[in-house]
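After this line comes chain A, so read on.
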Amino acid sequence: MIIDILAAFFIAAGSFFMLVASLGVFRMPDLLTRMHATTKSGVLGAGLIMCGVMLFFVDSGVTLKALAVMAFTTLTSPIAAHAIGRAGYFIGVPLWDKTIKDELHGRYDEETHVLRSPEHLQDKQDKP
Partner candidate 1 sequence: MDLEVLVALPIIIPLLLGALSLTVLSNHSAQRWLGAIGTALLLICSVWLLLHTREVGIQVLEVGSWPAPFGIVLVSDMLGAIMVVLASITGFATALYSLKTVRKRFERFGYYPLLHLLLAGVNGAFLTGDIFNLYVWFEVLLVASFALLILGGERAQMEGAIKYVTLNLLSSALFLTAIGLTYGLVGTLNMADIAVKMASLEDQKMVTVIASLFLIAFAIKAAAFPLFFWLPASYHTPQVAVSAIFAGLLTKVGVYALYRVFTLIFTADTGFTHEILLWIAIFTMLTGVLGAAAQFEVRRILSFHIISQIGYMILGLALFTPLALIGGVFYIMHHIIVKANLFLVAGLMYRLGGSFELKKLGGLYRNHPGLAVLFLIPALSLAGVPPLSGFFAKFILIKAGVEAGAWWAVGIALLVGLLTLFSMIKIWNEAFWKASPEPNPAVPAPTRNALLYWTIGLLAAMTVCIGLFAQPIYQMAEMAAAQLLNPAGYIEAVLGGTTP
Partner candidate 2 sequence: MNPVLDYTLWLCFAVLSVAIFLALWRLFKGPTLPDRVVALELIASMTVGLIGLYAIRTGRDAFIDVAMVLALTAFLAAIGFARYLEKGSHRDDH
């Protein structure tokens, strides 16, 4: 009984974050900000729902599977986000006009595919 209600809470929370994620992707102004919404809320939403599943079934096999789902999303989602965000940035998907800073700008060489680090950090790091 209690467990069911707890499960209900988890799935409600999960669904809520899912909604947030999709609202984010719907509303946010540029690619990278949209990705903030999806990467985090997607993982969290799915994770919470899986917690609900764990609680509802109370079974070791199910728990293992639900944990696996959580682990898989946690592993894959940021990698996918990295791949797509990086690609999007490099091919020149425009950033939101209210973006205040871009330290990456101009540091990627299209010919050699070298991504330079900022000069001040280079110096600092090179000190032994």
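Observations
The working rule: a residue touches a chain if its C-beta (ideal position, glycine included) is under 8 Å from a C-beta of that chain, and two chains touch if they have at least 3 such contacts; residues count from 1.
Behind the choice of candidates: all candidates are chains of the complex that A comes from, given by their letters.
Computed from a prediction, not measured in an experiment: that's the story for all the values here.
Among the candidates 1 or 2, the one in contact with chain A in this complex is 2. For chain A in complex with candidate 2, the touching residues are 1, 4-5, 7-9, 11-12, 14-16, 18-19, 21-23, 25-26, 31, 34-35, 38, 42-43, 45-46, 49-50, 52-53, 56-57, 59, 61-62, 65-66, 68-69, 72-73, 76-77, 79-81, 83-88, 90-93.
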